[in-house]
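Shown here: the complex without one of its protein chains, the others still in place.
Up next, chain A:
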Amino acid sequence: MLELQPAEDIRANTTVRIDAYGFERRGDFDSYKEMMNQYVDVLNRRSMRWSKLLQEKPHVEKNFTVKRFVRKGVPHEHRAMIWMAASGAQEQLESKPGYYQSLLDMEHDTKLKETIHTDMHRTFPDNILFKSKAEPGMQKALFNVLLAYGHHNPTVGYCQGMNFIAGYLMIITKDEEKSFWLMDALVGRILPDYYTPAMLGLKTDQEVLGELVKVKAPAVGQLMAQYPGIWTLVVSRWFICLYIDVLPIETVLRVWDCLFYEGSKVLFRVALTLILHHQAEILRARSLPDVCECFKQITSGAFTLDCHTFMQKIFTEPKSLSMSTVDKLREKCRQQILKEESGHL
């Protein structure tokens, strides 16, 4: 599906290479290529299985087999379709024909337009598709999706981070309207309120992660307890950007496969795996800056680059994590935050 290949022909003499999604890779292109060379076997195998599955059952159902398939990775050629079907975005798109276009045609809020505009040149400037002069220009499409979404959901409007998400959606779907409805599925249904002005869902989930760490990695929990408010510092980006620019792109897409199919719980699995797997490193941190630096380090390297193994780990390393546990913790932390915030006023 993606025509873009590593552009060795254009840039053979430079150290910058372009990956299959249009991102320029400095330094890490070789390890990325090496990983992809091995991963391609997995992809081919999964691709065959998926084609067979979809031939037999063209409608993507919610059942154990499909869930297992999704966890093992959705092949690129089916990704947009599976995301659309699993998240309910397809249904929305079909039931509201012309709605997206009508949002673009209406009169727009100037302030919203300006806010989005400020971030346009700061959204993936390292991706050739998002350069302002790129043809066909993804930047214009990105702008449209965000502007339409801001008018569709005025409570949220535009929040930084949504630009990266819409960007990835455009890279995968290559379609504004699909990206818009996937955005709506994420922000409106799948995720708690991460992006509203109060960002209560985000603050809550940061604390929920802290609670889960206390149980699953008590030593790390103790270390973090020395620094009040530290979770925001180290993981707000993880949640807001849904791991974009935190984990390697191939890994992010695999996480999103599960996010669209299973829901937001997977975000905790990823965070917990990163933390559990690097406990020793984290526990060596002696100061707040040390901890911050460490939480940056643990997201890169071979462990996260090898997306297939990483995705197996997220379902084994943190062990059981039930939705009811997450729900309970969310409610508890939310109440606590609300109480603290009302105390400050």
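Operating definition for what follows: a residue touches a chain if its C-beta (ideal position, glycine included) is under 8 Å from a C-beta of that chain, and two chains touch if they have at least 3 such contacts; residues count from 1.
By our rule, contacts and distances are computed from a predicted model.
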Chain not displayed: protein name in its UniProt record ("Subunit of ABC transporter for cytochrome c1", "Autophagy protein 5", "Vacuolar protein sorting-associated protein 9A-like isoform X1" or "Ras-related protein Rab-4"): "Ras-related protein Rab-4"
Per the touch definition above, residue among A:Asp126, A:Glu262 or A:Glu317 touching the missing chain: A:Asp126
Residue among A:Leu146, A:Cys241 or A:Ile314 touching the omitted chain: A:Cys241
Per the touch definition above, residue among A:Lys203, A:Arg254 or A:Arg334 touching the missing chain: A:Lys203
Residue of A:Leu142, A:Cys159, A:Ala285 or A:Ile298 touching the missing chain in the full complex: A:Cys159
Residue numbers in chain A that touch the chain omitted from display: 115, 118-119, 122-126, 159-161, 164, 196-199, 202-203, 228-229, 232-233, 236-237, 240-241, 245, 289, 292
